[in-house]
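For this depiction, one protein chain was excluded, whereas all remaining protein chains were kept in their positions.
Chains: A and B, in written order; residue numbering restarts at 1 for each.
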Amino acid sequence: MLALLVSLTVLTLAFTLTRLSGDLAISIAGPAATQEDVEMVRRAYGLDRPLLQQFFSWVGRAAVGDFGESFFFRARVSDLILERMPVTLTLGLVGLCIALVVSIPMGILAAVRENTWVDRLVQLVAMLGQAMPGFWLGLIMMIFFGLQLGWLPVSGTGSWEHYVMPGMVLAFSAIPALTRLTRSGMIQALGSDYIRTARAKGLSRFSILFKHALRNAALPVVSIASVQLGFMLGGSIVIESVFALHGVGFLAWESITKNDFPVVQAVVLVLACIYIALTLAADMLNALLDPRLRG
Amino acid sequence: MSLLEVRDLHVRFGQTAAVRGADIVVERGETHCIVGESGCGKSVTSLAVMGLLAKGAERRAARMAFDGIDLLPMNERALSRLRGDRIAMIFQEPMTSLNPAYTVGSQMAEVRTRHKGGTRRAALDRAEELLGRVGITAPGLRLGQFPHQLSGGLRQRVMIAMALMNDPELLIADEPTTALDVTIQAQILRLLAQLQAELGLGLMLITHDLGVVARVATRVSVMYAGQVVETATTAELFANPRHPYTRGLLDCLPVPGKLPPGSQLGTIPGMVPKLTEGFRGCGFRSRCAYAQPACEADIPLYGTTHLSRCVLSA
Partner (left out) sequence: MKKAGLYVGLAILVLVALAAILAPWIAPHDPYAQDLNNRLAVPFWMEGTNPANLLGTDQLGRDYLSRLLYGARVSLIIGVLTVIVSGVIGITLGVLGGFFGGRVDDVVLFLITTRLAIPVVLVALAVVGLFGSSAVLVVTVLGLLLWDRFAVVARSTTMQVRGLDYVSAAWAAGCSTPRILLSEILPNILSHLAVVATLEMALAILLEASLSFLGLGVPPPLPSWGLMIAEGRDFMFFSAWVIWIPGIALFVLVLGINLLGDGLRDLVGGRA
């Protein structure tokens, strides 16, 4: 219910946004267009109809996945997005996996060694990661891994190697939050009565850490991980344009610079819907992990 | 050989001495109660025996042995072989002592397979049998339930059953009834006493309730301000208390018919001293009517079977 309401609001915002910027017909027709050209464009794109009518016809079509036609690419927007989506999703998932693989062990380590130099080091790394501008890190990695070491391709979409650097950069943005959350969750779990019970039962250290503590510490991490994935997909626009990865973010960036508003609207909407779907998925996953939420 | 032998145990948390001289001997098949008010160090003593003290705690003792095995030099790994197998423990907080993420059956079975091996199926069968034994109806159903689906009393029964999974020789129960309703308290206590008798367990029961002591204990150790101040058989202690604190404690106990209605119960005036570093001697002296200069020095436990840490018993 809430999800539906949020989608509708984002829909309205996406629509309003593009109509606020003045006469779209003029920008579509281009600077060299005559008055007649502009009028023609206006009629062709239905921009001469009342605003409300335009809105409802757009919403009606968007609801069934029809976002109209791109002004610049001369193709259906939905086709454009579908074609580019795998790149962005791959990038997001690679980023999330790297982030989880790095931050969960770091968080556990920091919690187990709470208040030692290990803990402080982990927190310092998280702090450094948080301050790192992603696009800059991307460029630096290009110079280092791409040019000086020649290990990885500098840009493009061809093979899996193209995803390594962008994935790492994207992961960097999520690592600080995930590490901190894992750490605090593990500290809380390790101080709990049921861990004392587990120790009193003589269970192995492995079982205590990974079966009994991590399972409970993982609950907030799952929620934040899904939110972070949403942010990563949204933030992929920067990384994709740095590495010239032809995903949805790159498409959006191109469209913005070309004033191709149907595409921009659609990408905003699709990313918002993915975010909402991700939070719902996280809720369901948490219900699987936490029997108390199952009632 | 005694089942558990603790001599001159000291535990410190930073500047605070939580335990500063605990001597406890638990024999096979007996119920040994440790009684004392909150903060006297009785829980810390039990956790020290199990090696479950919080980080930062400092433990030393003249001797600490289980069935003749010296516990002092043991590391976590070696201790974990004993814990849950030959020594089991149940805690004060049944609501939070079970892991919310796993079923009752899974938590009970893992302690069996960890120490005795065997299949999970066999462990679950054993769990079901023990759940029945601790008076839980429909034990097969309970195995698949999660802790949050059970009441506090039921959870404590599960904890007891879980502690019994490997037929331990020593069961340490740290105020197992404090967090429960009064009617449930009586049931759990009766269950513990009955199981102790049937299984011939050594039971070390920590409580602040002298009524509990009178009903179940074979021997009693009274703790005050981090020290065991008196140890005797239950009958002996109640009939002939030697330490002034024990006497004060017994005077506070309401005995039906003995006091006229409307009269005041006894109280012990004064406060427990702060056990900062360097505190020596009897912790009770500031509240004791018989205090004398000698009370400020370290006092040993006097006596052979009935022990008392008081200069009057010298």
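We adopt the following convention: a residue touches a chain if its C-beta (ideal position, glycine included) is under 8 Å from a C-beta of that chain, and two chains touch if they have at least 3 such contacts.
Just so it is clear, the model here is predicted, and its values are computed rather than measured.
Colleague: For the chain that is not shown, enumerate the shown chains it touches in the whole assembly.
Modeller: Output: missing chain touches A.
Colleague: Identify the residue among A:F15, A:W58, A:F243 or A:Y275 that touches the chain left out of the display.
Modeller: Once the missing chain is taken into account, the touching residue is A:Y275.
Colleague: Can you tell me which of A:L2, A:V64 or A:L149 touches the chain that was removed from the display?
Modeller: Residue touching the absent chain, from the options given: A:L2.
Colleague: Can you say which of A:L93, A:V112 or A:M132 touches the chain missing from this structure?
Modeller: The one listed residue touching the chain not shown is A:M132.
Colleague: List every residue of chain A that touches the chain not included in the displayed model.
Modeller: On the chain A side, contact with the omitted chain comes from 2, 5-7, 9-10, 13, 17-18, 20-21, 120, 127-128, 130-136, 139-140, 142-143, 147, 227, 230, 233-235, 237-238, 241, 249, 252-253, 256-257, 259, 261, 264, 267-268, 271-272, 275-276.
In this text, only the chains that are shown with their structure count from here on.
Colleague: With chain centres taken as the means of their Cα atoms, state the distance from chain A to chain B in Å.
Modeller: Each chain's C-alpha centroid was found; their separation is 54 Å.
Colleague: In their shared complex, at which residues does chain B touch chain A?
Modeller: Spelled out, the residues of chain B in touch with chain A are 50, 52, 76-77, 79-85, 88-89, 91, 93, 96-103, 110-111, 114-115, 146, 148, 159, 162.
Colleague: Could you please specify the touching residues of chain A with respect to chain B in the complex?
Modeller: Residues in contact with chain B: 192-194, 196-205, 207, 212, 215-216, 289-292.
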